[in-house]
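For reference, the structure discussed in these notes is given below.
Here is chain A:
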Amino acid sequence: MDPPGIGLAKTMGGWRLMYFDSISAMWHMDGHGVYVWLAYALTALPLILMVWFPIRRIRQHWRWLLAEQRRLAALSGDRSSDAESAV
Partner candidate 1 sequence: MWTIIHKMGSPPWFFRFSGALVRWLLPLTICLLLAGAFWGLLVAPPDFRQGNSYRIIYIHVPAAVVALAGYYVMALAGAVSLIWRIKMADITMRAVAPVGAVLTAIALLTGAIWGKPTWGAWWVWDARITSMLILLFLYLGVVALFEAYENKTAAARACAVLTLVGTVNIPIIYKSVDWWYSLHQPASIKFTGESAIDSSMLYPLLVMILAFYCVFAVTVLLNMRAELVWTHRESGWLKQWVGGA
Partner candidate 2 sequence: MPSDRPLLSLRVAFARQFYRHARALLASPSDVANPLIFFFMVITLFPLGLGPNPDRLATMAPGILWVVALLASLMVSAKLFASDFEDGSLEQLALAPYPLALTALAEVAAHWLATGFILALVSPLFGVMLGLPWDGLPVLVASLFLGTVCLTLIGALGSALTVNVRRGGLLLSLLIIPLNVPVLIFGTTAVREAVIGGNPESWLALMGGLALGSLVVLPIAVAAALRVSLDS
Partner candidate 3 sequence: MLLEVSQVAVERGDRRLLSGIDFRVSAGEVWQLLGPNGVGKTSLLRGLAGVARLGLSGEIRHAGSFLYLGHSSSLKHSLSAVDNLRWHPACDVIASPSQICDALARVSLAGYEHRPVGSLSAGQKRRVALARLLLSDAALWLLDEPFTALDTAGCEWLESRVHEHVGGGGAVIFTSHQASRFGASQHNLDLGRYAV
């Protein structure tokens, strides 16, 4: 998969930073790659969602609050300033 000669292990001037020799070795992991990467992917997804959902909810609520305030402001005749996100 990856062109020969780009050994990951050689990057830092001979000092062995990475354990794997090549990208394909990294994917393969002696046959365990499927499991390892699957596990990491299945962890990353819920973690991202867990952060993303409440942020989205806060944004929605914040926008609603802003709209409400603008509406009230428009009713009372003065202007309100723009506001940034609340996160």
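Odds and ends about this structure:
We adopt the following convention: a contact is a pair of C-beta atoms (placed from the backbone, for glycine too) under 8 Å apart; a residue touches a chain by one contact, two chains touch by 3 or more; residues count from 1.
Criterion applied: all candidates are chains of the complex that A comes from, given by their letters.
Predicted model only: the values in this text are computed from it and were never measured.
Among the chains 1, 2 or 3 offered as candidates, the one in contact with chain A in this complex is candidate 1.
Interface residues of chain A, counted against candidate 1 in their complex, comprise 8, 17-20, 26, 29-33, 35-36, 38-40, 42-43, 46-47, 50-51, 54-55, 57-58, 61-62, 64-66, 68-69, 80-81, 83-84, 86-87.
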